[in-house]
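Note that this complex is displayed minus one protein chain, with the remaining chains in position.
By letter and in written order, the chains are A and B; residue numbering begins at 1 in each of them.
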Amino acid sequence: MKGSTTLAKRRQRASAICAAVFLTPVIILMLVYFVYPIIATFANSLTRWNGISPEKIFVGSYNWNKLIHDAKFWKAFGNNIKVMAISLIVQMPIGILLATFLDAGGKKFNIFKIIWFLPLLMSSVAVGYLFHYALATNSGIFTAISELFGGGKVDLLGNQGTALYAVIGVICWQFIPFYMVYYMAGYSSIDESLYEAAIVDGATRTQYVTKIALPMLVPTIKSAIVLSITGSLKYFDLVYVMTGGGPGESTELMATYMYKESFSKYNMGYGSSIAGGMFILITLIAGVTMYVMNRKKED
Amino acid sequence: MAKKNTAGESGKKNYGAWIAAVVLSVFWMLVTFVPFSFMVMTGFKQKIETIMYGAFHMPEKFYPDNYKGVITDPTFWTYFRNSVIVLIISLIILLFISACAAYPLSRFKFKLRGPIYFLIVAAMSVPMHVTLIPVFNMTINMGLYDTIWALIPTNVAFATPISVFILTGFMEGIPKELEEAADIDGCGRFGRFFKVILPLSTPGLSTLAIYNGVNMWNEFIFAFTLTQSESNRTLPLALWNYQGQYSSNTAMIMACLTLSVLPMIILFIFMQEKLVKGMMAGAVKG
Partner (left out) sequence: MKKKVIAAIMAAAMVVTSLTACGGKKPTVPADAAGSAEAGAVESGASDAAAPAASTGDDKTISFWNIATDEPDKTIWSYAVDQYNANDSATSGYTIDQVATVNDQYKQKLSVAMSAGECPDVYLHWTGGPMREYIKSGYAQDITAIVDELGLRDKYNEAALEQCTVDGKIYALPVKNQSVAVVFYDKALWKDKGYEIPKTIDELEALCDKMKADGITPFALANSAQWTGSMYYCYLVARYGGSEVITDAYNQSGSLVNDATKYAGDKISEWVTKGYFPEGVNSLSPDNGEDRALLYQGAGMMLHGSWQVASIKSENPDFYENLGAFPFPQVSDSSADQTAVLGTLGDNFLSFNCTGDKLKEAVKMAAYYASDEWKQLDIDNGNLPPLKGATSEEPAWKDIIGIIENASSVQLWWDQYLPSSVAEVHKSSTQKLFDNSESSEDVAKEQQDALDEYFSENSGS
């Protein structure tokens, strides 16, 4: 790299070269691990293929027509929307609250930080096992609480009306710590001198948080929202471990539905169109959200 | 570094709010700690106990054989070693290339910036399972099938979009003036990246190290798809020894899970120090 020069054009070109060097590894990874598979997925979605045979039969838009009229897919999409909405409503505020508390407390609160972070450290298999028992009808925590107050047994996972919400609750439990550390990282980049200046001006801690810190956290919150949306719309793990989509289809998500079609039902062609549909819907929702959030900034 | 004003001191006015906050904090501590503690305790139960009473039940008597069984199993340590190797190499590569990519995306203006950023977000929308077959094919063609090295590219690749996305946002928040000051000192773009941006991104990088580290440690879909010999498996597959076609040994599984999570807890305790406020000031001085 040559040193800086006064010519703006030269400088711009140097920027472009520098950007290219810095971006190359990631772009190659993206092309190989995301672009190529997603193109292959779209290609497979035009075939009837059991996923194992060397033979694929071209069927044109058959799978896509089926997808558009598939009530199970749209039910799964609706379930994903519920996961997304509840994740946003529950995880974001609690994550911010916990991070704010830890930020205020400093090192003294390390023990809180470590224990609050435990859920994210545990694998989904562990979380699935534990909450299967925690939510169980016979020896679960909720049944115990209910019986303490003279109520009957509580069946959360076996009831089609509550199973999805029970699983979403567990998902929130697992992911709140992620947003907690994420917001903590956001707080940590706020200049300490701002706080000192605010205190000198006679502000209380609460005023500092609401008037200064939170507004500075907005970009972090926006990124967190995008992460939460994409994460919830392609969510798979705990549903697969805890309910497998049941009872009935009450907890089926797009990703578990796709998995079943592709690997259990030997409908890789149709599974691919579900994956393609997922990809389009998620990109669309994430894109619109980012557009809306960034437009507001410009106002 | 020491913070003069913690909330406790300024608390005279809102004593009540402070108590409420502590009560809620302790409540939340229970919510997060109770399931974890029962995971540890269930590891001390006999199989029949977990079958009869589930996990949320005090052990009838202390039964350390499960933990002993896991620790004395040589395959556990093989898996453990593989996991450590895969984790360290993947994490280093991931953090470096993500930071590299986030730097121009957050601070340069160039034509392809928009499309590349879109590519990153779109990649976050790709369901992981559709990549299984293409990745399997590639792994075979590269001759990496059934080696632990096969897991490094996948670990890195699937953590990249989210990492670049987070770091880009983080780097956008670093004041321009700091970089310009370095520019005056005669640093080129690469120099600025290593001397200013990278150190200032420590909280973001730590967050990513923690989050992705945990994910890589627990990753099992590619681990079982791309390896087959016992000598090349990673820790999440250690559970298989206790899972059969028709039944599984919950107590052993919990013991195994508990031992698997310990290194992550230690990593977190170590890394979370980097998340403390004040990094910025220190970095600028240095």
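Convention: a contact is a pair of C-beta atoms (placed from the backbone, for glycine too) under 8 Å apart; a residue touches a chain by one contact, two chains touch by 3 or more.
This structure is a prediction, so every number in the text was calculated from the model and none was measured.
Among A:132, A:205 or A:234, the one in contact with the hidden chain is A:132.
Screening A:15, A:110, A:159 or A:204 against the full complex identifies A:159 as the residue touching the chain left out.
For the chain left out of this panel, the touching residue among A:91, A:267 or A:283 is A:267.
Residues of subunit B that touch the chain left out of view are 47-48, 50-52, 54, 89, 92-93, 96-97, 132-134, 136-138, 140-142, 145-146, 153, 156, 194, 224-225, 228-229, 237, 239-250. Contact between subunit A and the unshown chain involves residues 24-25, 28-29, 31-32, 36, 48, 50-55, 57, 132, 135-138, 153, 155-160, 163, 243-249, 260-268.
Here, only the chains that are shown with their structure count from here on.
Our note on geometry: subunit A versus subunit B, Cα centroid distance of 15 Å, whole angstroms.
Remark: subunit A residues 1-4, 12, 14-16, 18-19, 22-23, 25-27, 29-30, 32-38, 40-41, 51, 98, 101, 103-108, 110, 112-127, 129-131, 133-134, 136, 138-141, 144, 173, 177-178, 181-182, 184-193, 195-196, 199, 204-206, 219-220, 222-223, 226-227, 230, 233-234, 236, 254-255, 258-259, 262-263, 272, 275, 278-279, 282-283, 286-287, 290 touch subunit B in the complex.
Taken together, the subunit B residues at the contact with subunit A in this complex read 3, 5-8, 10-11, 13-14, 17, 21, 25, 28-29, 31-33, 35-36, 38-39, 53-57, 97-98, 100-101, 103-105, 108-113, 116, 118-131, 133-135, 138, 153-154, 156-158, 160-162, 164-166, 169-170, 172-174, 183, 186, 188-190, 193, 200, 203-204, 206-207, 210-211, 214, 217-218, 220, 236, 239, 250, 253-254, 257, 260-261, 264-265, 268-269, 272, 275-281.
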